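Shown here: the complex without one of its protein chains, the others still in place.
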Amino acid sequence: MADPALALRLPAALETQLLVDRFNAAYAAALDAGNYEAWIGMFRPDCLYKVIPRENHDAGLPLCTMALEGQGMLRDRVYGISNTLFHAPYYQRHVIGPALVHEDDGREIRAEANYAVFRTKPGSVSEVYNVGRYLDRLVREDGNLLLQERLCVFDSELILNSLIYPI
Amino acid sequence: MADPALALRLPAALETQLLVDRFNAAYAAALDAGNYEAWIGMFRPDCLYKVIPRENHDAGLPLCTMALEGQGMLRDRVYGISNTLFHAPYYQRHVIGPALVHEDDGREIRAEANYAVFRTKPGSVSEVYNVGRYLDRLVREDGNLLLQERLCVFDSELILNSLIYPI
Amino acid sequence: MADPALALRLPAALETQLLVDRFNAAYAAALDAGNYEAWIGMFRPDCLYKVIPRENHDAGLPLCTMALEGQGMLRDRVYGISNTLFHAPYYQRHVIGPALVHEDDGREIRAEANYAVFRTKPGSVSEVYNVGRYLDRLVREDGNLLLQERLCVFDSELILNSLIYPI
Amino acid sequence: MTALMPPGALAPVWEGDGSSRIPFWAYTDPDIYRRELDRFFYGRGHWCYVALEAELPEPGDYKLSFVGERSVIVVRDRDRSLHVVENRCAHRGVRFCQKPRGKARSFVCPYHQWTYKLNGDLAGLPFRHGVKKGDAVEGGMPEDFDLKQHGLTKLKVGTYNGLVFASLDPEAPPLTDYFGPDVMPWIDRIFNGRKLTILGTNRQRIPGNWKLMMENIKDPYHPGLLHTWFVTFGLWRADQTSRMVMDAEGRHAVMISQRNAGGEAKAVTEGVTSFKKDMALNDPRLLDVVPEPWWNGPSVTMITLFPTVIIQQQVNSLSTRHIVPAGPDCFDFIWTHFGFEDDTPDMTQRRLRQANLFGPAGFVSADDGEVIEFSQDGFRQTGGRGETVCELDGRGIAQTPHMVTETLIRGMYAYWRRVMEI
Amino acid sequence: MTALMPPGALAPVWEGDGSSRIPFWAYTDPDIYRRELDRFFYGRGHWCYVALEAELPEPGDYKLSFVGERSVIVVRDRDRSLHVVENRCAHRGVRFCQKPRGKARSFVCPYHQWTYKLNGDLAGLPFRHGVKKGDAVEGGMPEDFDLKQHGLTKLKVGTYNGLVFASLDPEAPPLTDYFGPDVMPWIDRIFNGRKLTILGTNRQRIPGNWKLMMENIKDPYHPGLLHTWFVTFGLWRADQTSRMVMDAEGRHAVMISQRNAGGEAKAVTEGVTSFKKDMALNDPRLLDVVPEPWWNGPSVTMITLFPTVIIQQQVNSLSTRHIVPAGPDCFDFIWTHFGFEDDTPDMTQRRLRQANLFGPAGFVSADDGEVIEFSQDGFRQTGGRGETVCELDGRGIAQTPHMVTETLIRGMYAYWRRVMEI
Partner (left out) sequence: MTALMPPGALAPVWEGDGSSRIPFWAYTDPDIYRRELDRFFYGRGHWCYVALEAELPEPGDYKLSFVGERSVIVVRDRDRSLHVVENRCAHRGVRFCQKPRGKARSFVCPYHQWTYKLNGDLAGLPFRHGVKKGDAVEGGMPEDFDLKQHGLTKLKVGTYNGLVFASLDPEAPPLTDYFGPDVMPWIDRIFNGRKLTILGTNRQRIPGNWKLMMENIKDPYHPGLLHTWFVTFGLWRADQTSRMVMDAEGRHAVMISQRNAGGEAKAVTEGVTSFKKDMALNDPRLLDVVPEPWWNGPSVTMITLFPTVIIQQQVNSLSTRHIVPAGPDCFDFIWTHFGFEDDTPDMTQRRLRQANLFGPAGFVSADDGEVIEFSQDGFRQTGGRGETVCELDGRGIAQTPHMVTETLIRGMYAYWRRVMEI
């Protein structure tokens, strides 16, 4: 829930909200366009990126569907997508709700946002592919935000065969 | 549509928009985490909460799928969810669009927002469960918002068997 | 990605974001209520409105599923919906993410937003109908925004039989 | 008729002549289901619920409804009589009517504009006598084309004090005979001719066999066990005075009971996990029951009119529940809540508040939909092998002066076996 | 062949030897559908549309297409010849090509890297002769393994002035014989050798039997009745000069007509609800028709090339529509709009504007998809019992100098019965 002190911090809160929602919109645009270089660029070098079943997350179990530490691993994943992982191509479409900002200490922002990702395979209908929420730690760097950490905690217990692209 | 005078009221409008979108994000987070106490806390004691088929709403018929008056009934519903209603557990995931604020008289805000709720049953795929729009009356209380009234007018003509948790 | 200079332009950026998100919310509300007169009113007289498969858009092919130039054609479409095109009625529900504003020169705004449209036919379940992104050119007119151009570039390779209402 | 051996399923052989053990294949076999459609929903001597008259107050008012899987139009003619016609054009089969409710002066199929009267007669069609070109005539229907042979399928209509039923059998008996003298008084008790007020609709898709819903409302054993509210607040439990009534065929039934104070009572609450000794409502308005004069005692009557409808009075809540089958393992369930013209605003609000107990989200019926789904899951996972055991209160079939019995279910399946010839 | 009695359906017995009454089971029975695949889409002497040459301008260009339910690759070889091969690896059946369009020098199945030439020949496979370890050799394919026996399924390719067809029958007749002398001139009229320009694709999934789309374009009766624009603006209506042409077999057809001024005309607009007397476009550019020299009269020709494609000229709009069947009750419908290399920018824009009339959102074709869906709903709801009535202009089959007729539909089903042996 919004906290009592919020009103006082409004201008700051507005700026934070704008930055985070803008960031998520840009993040979605990058992934949905298959622009993975841009995606890597939205993380800090020592970032943490995890796609984890809610089942494990809630049970305190560490196993992820994808667990990448640092831009190097992000780069290895992107190389895999484009060069080593055979798969049928598909479109992703992210619809992300306005973020819920939990904290902003001026440098780091803690926020979450619900997302739905739709998959469309060539010549097919669009289907619900992966829904869940982002748990984020975002860091300001010269007016930009970069991801220090993004956990994609997904509800979807059954992945529709494979998960190739980042969420 | 945005109205001509909007520009003049911008700072206020920005604050209102932030508060409402924040509120909806927190509302989604509470329900999707199954945190029903928090959910009850987002309403005023004399609130009105209705989940109503668009079919009835458009025809001016009063029957709802769920119609709760006041926090007491909300509490009774929550007790039902946790203690009396046998059901298969499922995850909900709300994706709510930025709200459309119709009016803000400084105390009460009238707004609406489109939503999609996805259901995931244990060991199953995620599916479209309930889509519609929130018709809200929100009241400011020491910097917070509380729901005086939320109508969930849903398009989904066929409910997928049962509707246990609030929308 | 957000650009370095953003911080400096914040107040303006906030206003722009609010206007665009408000506009999209109002656009969704108008279409989902079947209020097509309001929909026409959200465009400029010499507007361009296209619903185009991503397949064609990415390949640089001009064919659209719907391609309307100017409010006159929008009016002809609306007349078709209500008077000439036999079809089963259905509900639409738009969920649109916060927009990504690319540019705002004070008069014209270039922005995009991801959307998901759900279809509900009478007595049926809700289904994913059309997902994609809006590519927009919006123009300020006395405090309002109007669409100079909206491209609905949709992923959904197979349209579920027919597409009657605008996206 | 078609063979009853679907690919890979076991032959539906029902051991013995009883009806207390229902084989799972009766709920899962697609051929069994097709035969059910043919013999019950479309078959000789059966009536299917389609509407309440109050939904169609004015001449020209129509609504789409279903008889089994068939889309039908229920429409009120200028003379205020009701017609039920199949929603399928005689020309090339188009289900032409798509708006669920509306007003009509005639029905026009969009494809080639064949036009039908509200009673289903074909009124005319374009170019029937061809098109004049100079003094030649191009095309047109054959000489022997007979409008009368090409109307919409007309169903027989039966109405009773506001209830509307339809039958594909022109020889179907009068409705009152169909329901029979044991059941009729309970219909009369609610539908005594007074005007109804429609409060609204709820729709749910339940992934289970349609008979499971009939069973559920012929099963007085479960409400006091599955539904916490019933046992705790005394709305339905085994220490009440109750009666289980059925028609001579055993297909229709009424479960009648009278609420008591609820609370603890060794015989019916001990060891019942759903009983909540100390439960109290935070807002009693949810259950602000006010007896109505017409009750004459019973606070609840659950009427099953085989095969398509349940009529419920549960304290101040009134509704019809329409069963629309959609394959052996799924049906749509459409609730129409109503009140009476002379209800006070308070009574209307009371009925609406108590509606929180029913429908897809209801405190005492959301879980019925759930257990039906899980029953079907259980039948499916064995591939249709196995049987239910409905032997509470023995294996016989009889009107029963209490609720500790599964006799109504046995009655329904005895009838089912006779008609299905299984 | 398989038995034609699916579980629970009625035996498909077609009364009499006519073709004016089509039984619903012809649209709903899964075994009928399978036989259709075997005899029409995959069968003796039939050709299926797969592409336009203009989609594959360069050597190495390929696109995925469909022959019935089979995924095939259409590819242009170094020598510019076209191959059509089935997209299914000879090793373990993998549908190995997943990118819908691209460039290829050979095809490599990812699972075990079996490699095929563009013509489908198996070029080689890893470890065919085993792996040397020291002087031992481990594994490898058997001595008698013959590359030639393990290529991709090769389809016979037929091209005609930019149209590309494929057949699983190596003995399939020349394309021009397949279409026949009555239909060829109308193909030549559009495809006379000039280069085509691809404008783009639209795809829709229509929940109806594939034959309903063939019928729709063999049905000159409906356009002036279902489609307001046609009757109101005189694009297609019964007071025009028109001809219905078919090939000797009755499987292919052309509907030819010439637009008129539209507006009121007792014979064809009276009582036609879709006719809008006072309707005028707010933006006439939507229908800014400019006759083209090659028309030589007709403003519209709708060509059905059984079983897979429709070629349309409707004023300045040109397209092919590919039918991809997906079960008895569903097909995908792929529109490819095109123009000609020498089109002026204005003409291209005109074709694109008129494209608003067609495709899944089209002013005069969105509703065709709708009525097809509702026809299938009508067939389904009776369980396949019932029949359509196609008797406008009698029960016979003949080339017809007007559009007040269902003769082309009768022609198609007469052919269907011969080939299906029903």
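As written, the chain order gives the labels A, B, C, D and E, with residue 1 at the start of each chain.
Rule of thumb we're sticking to: a contact is a pair of C-beta atoms (placed from the backbone, for glycine too) under 8 Å apart; a residue touches a chain by one contact, two chains touch by 3 or more.
Keep in mind that what you see is a predicted model, and the values were worked out from it rather than measured.
Undergrad: Over the full complex, note down every shown chain the hidden chain is touching.
TA: A, B, D, E
Undergrad: Can you tell me which of A:44, A:75, A:102 or A:140 touches the chain that was removed from the display?
TA: Checking each option in A:44, A:75, A:102 or A:140, the one touching the absent chain turns out to be A:75.
Undergrad: Which residue from A:87, A:102 or A:140 sits in contact with the chain not drawn here?
TA: A:87
Undergrad: Sort through E:141, E:330 or E:347 and give me the one touching the missing partner chain.
TA: Among E:141, E:330 or E:347, only E:141 touches the chain that is not shown.
Undergrad: Taking the full complex into account, find the residue in D:117, D:133, D:402 or D:417 that is in contact with the omitted chain.
TA: Selected residue, touching the omitted chain: D:402.
Undergrad: Using the touch definition from the top, which of E:21, E:117, E:150 or E:385 touches the missing chain?
TA: Checking each option in E:21, E:117, E:150 or E:385, the one touching the absent chain turns out to be E:150.
Undergrad: Since one chain isn't shown, list which residues of subunit A touch it in the complete complex.
TA: So the residues of subunit A touching the unseen chain are 51, 53, 55-56, 59, 61-73, 75-76, 79-80, 83-88, 157-164.
Undergrad: What residues on subunit D make contact with the chain left out of this view?
TA: Considering the whole complex, subunit D reaches the absent chain at 5, 7-10, 24, 215, 221-222, 225-226, 238-239, 267-268, 271-274, 367, 371, 374-375, 377-383, 386, 388-395, 401-405.
Undergrad: On subunit E, what residues meet the omitted chain?
TA: 2-3, 5-7, 30-31, 34, 37, 69-71, 86-96, 98, 108, 110-113, 124, 126-127, 130-133, 138-142, 145, 150
Here, only the chains that are shown with their structure count from here on.
Undergrad: Chains in contact with subunit D and with subunit E: which ones?
TA: Touching subunit D and subunit E alike, sorted by label: C.
Undergrad: Average the CA atoms of each chain to get its centre, and name the chain whose centre is farthest from that of subunit D.
TA: When every chain centre is compared against subunit D, the largest gap points to A.
Undergrad: Using mean Cα positions, find the chain sitting nearest the overall protein centre.
TA: Checking distances from each chain centre to the full centroid gives C.
Undergrad: More than half overlap in residue numbers between the two sides of the subunit A-subunit B interface, or less? Answer same or different.
TA: Result for this pair: different.
Undergrad: Between subunit C and subunit E, what's the gap in Å when you average each chain's C-alpha atoms?
TA: So the centroids are 32 Å from each other.
Undergrad: Hey, how far is the Cα centre of subunit A from the one of subunit D, in Å?
TA: Computed from C-alpha means, the inter-chain centre distance equals 48 Å.
Undergrad: If you average the CA atoms of subunit B and of subunit C, how many Å lie between those two points?
TA: 25
Undergrad: On subunit B, where are the residues touching two or more other chains?
TA: 14, 95-98, 116, 128, 157-158, 160
Undergrad: Listing for subunit D: what residues touch at least two other chains?
TA: Within subunit D, the residues that touch at least two other chains are 98, 110, 203, 205, 332.
Undergrad: Which chains touch, pair by pair?
TA: A-B, A-C, A-E, B-C, B-D, C-D, C-E, D-E
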